[in-house]
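The structure under discussion appears below in the form of structure tokens.
The complex is shown incomplete by one protein chain, all other protein chains being positioned as in the whole.
Residue numbering begins at 1 within each chain, and the chains themselves are lettered A and B in the order written.
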């Protein structure tokens, strides 16, 4: 047998395998989808979650009030109300006419004037300098700086669109305001961005580690499996909260922070990546169990006979087949991570203001829960937001489990 | 009996390895983390700071410290003096805090199991009824609310609105009740869901159907044939549940001003109390490991298919 031939054969076989695999996969997923669609609570949850994700992403574009502008003098602890509000009307902001749009127009006019002046300069060096200074001014003095914290370029554009569409209109404080006079509705929405991203990032990290670890252990079996699973058992007995507390202080260290920033890495991100690195234990167990039962299946055997490398078998053939259970488990890990974020906020180890997360909001809210006076709205709304999200994730998880359960097939 | 003994001995070996690993990790972390346990508002002269370090053997080369401290633990069970709580040794801190944490955890777990299993059984047996839906919705809610919010609301409800319990503190049965309930509720919710799922699965098994068909009373069938199978996932959940209860107690001890180990745990880590932190981590590790071992053992006993490995 000459080599090219064998390669050709191999390729053909692999292609065939893949195709058959695909066909099998599609039918499985289709079937599951059909069953999931019949499950009303799960579908409602799915729609809710998709909506939530969309809304969270589009938050800068929504006609919300500023999440961090504190109207201490007039708006502390206002109960929910429908009183209309104008963006930028707080006196301390000193916006022209007390309006964001007016101030923005004024600012843009000034910049335009300066730009015109700069254009008139003949010396190209001086002109460049002038442009530089105008850019600097935009960066520092833009009215958006007063109402939003460090908008990224995408968010900045979104806010611009928001101002273009809605002008100075903002939804009234229907969720009330907090102890420093910030609008809770806006904070709940902006908090959703942080909380959801935290949940997703950490879960994805846990997914990657857990799936690879579990799949490798399950595929190789024998002493490798035994050793790897013993290590997991061992890790189960470690109180990780302790490690987390240390990491928080370590990452807060000035030099570490500067170092991370020089690489453009967000401190919070790193932190939640690490949390994800802690949450992979159960995932790896689950995946390992599935892979153990799969590895004797024919398609694995055939892949092995054609000489596919173990890594290829694990990641190309086995992992896709355990995806179902992994997705189910995913919907259970996200809530756990989000609750953990809240827990850290309670201990004062969460995100730093002016960033806001649901955990932070709830911590503030609990502070205002007292028998002496009840500022119920400060805890109810963020609490409801978190509870509803976790509720939905749980129902979706249940629904997915039922839908993906092979025993339920064709029912 | 022989395999049981072998199992326990092997587990003990693993525990030793785990403890050693935890000790090493916490040792490294604590020396790598910034901040010194001797920080005070007034800066100390170098000679005195060195002396303070010497008192806790922190001036020795790291490897020396590593062995010395480990040897102290192994030979004398001595975790040394707490650096920050000057008047106490770590052993004393644990001796005072452990009973509080343990009794809180016991109440919480027992409460969670009783409530969770009964709710799960009821809602499985009356599947699809209003009671089932309501109970499962409550259970999800129990999982979906952070326990510090739950505890704060519970205080408003059961201390102020309906004055059943005292607001905080430790020393009487009434004072334990509310924190134990708050601690146990999320666990109970989880157990209820597991029980219900397990029950539903068991109920559809052949031998159960046969038992019903034979006309055995419903109650007998459920207790004798359905429950044992249905409880397997619950039993295996008890390990993580213990971990959950221990973590949760960090929060509840703060809200209810309880003198347990949880508050020491956080305090030691954030204040760089090296010795106390090590002591706490090791204690928690032992607790978790023992609980996990008991759970594995129980699992093997209840499920005849499982062998002790």
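Criterion: contacts are C-beta pairs under 8 Å (C-beta built on N, C-alpha and C of every residue); 3 or more make two chains touch, one makes a residue touch a chain.
Here is the rule we go by: contacts and distances are computed from a predicted model.
Enquirer: UniProt names the one chain left off this complex as which of "Bacterial extracellular solute-binding protein, family 5", "Alkyl hydroperoxide reductase AhpD", "Response regulator" or "3-oxoacyl-ACP synthase"?
Expert: Missing chain, UniProt protein name: "Bacterial extracellular solute-binding protein, family 5".
Enquirer: Which is it among A:76, A:230 or A:304 that touches the chain not included here?
Expert: Only one listed residue reaches the unshown chain, and that is A:76.
Enquirer: Per the definition of touch given earlier, which of B:5, B:28, B:54 or B:223 contacts the omitted chain?
Expert: Answer from the full complex: B:54 touches the omitted chain.
Enquirer: For the chain that's not shown, point to the residue among B:70, B:216 or B:257 touching it.
Expert: Touches the omitted chain: B:257.
Enquirer: Contacts of chain B with the missing chain: which residues?
Expert: 1, 4, 34-37, 39-52, 54-55, 59, 81, 84-88, 92-93, 96-97, 102-103, 106-107, 110, 152, 155, 159-160, 163, 166-173, 176, 254-257, 259-260, 263-264, 270-272, 298, 300-302, 304
Enquirer: So that we can see where the missing chain sits, which residues of chain A does it touch?
Expert: Residues in contact with the chain left out: 68-70, 72-73, 76, 92-94, 133, 136-137, 140-141, 145-146, 150, 179-181, 249, 252, 254, 348, 352-354, 364, 366-373, 375.
Here, only the chains that are shown with their structure count from here on.
Enquirer: Could you please state the distance in Å, as a whole number, between where the Cα atoms of chain A are centred and where those of chain B are centred?
Expert: 29
Enquirer: Would you tell me which residues of chain B are touching chain A in their complex?
Expert: 14-15, 17-18, 21-22, 25-26, 29-30, 32-35, 140-141, 143-146, 148-149, 152-153, 156, 159-160, 239-240, 243, 246-247, 250-251, 265-266, 269-270, 277, 280-281, 284-285, 288-289, 292
Enquirer: Which residues, counting only chain A, touch chain B once they are in their complex?
Expert: These residues of chain A touch chain B: 230, 233-234, 236-239, 241-243, 245-246, 249-250, 253, 282, 335, 339, 342-343, 346-347, 359, 362-363, 365-366, 369, 371, 374, 379, 383, 386-391, 394-395.
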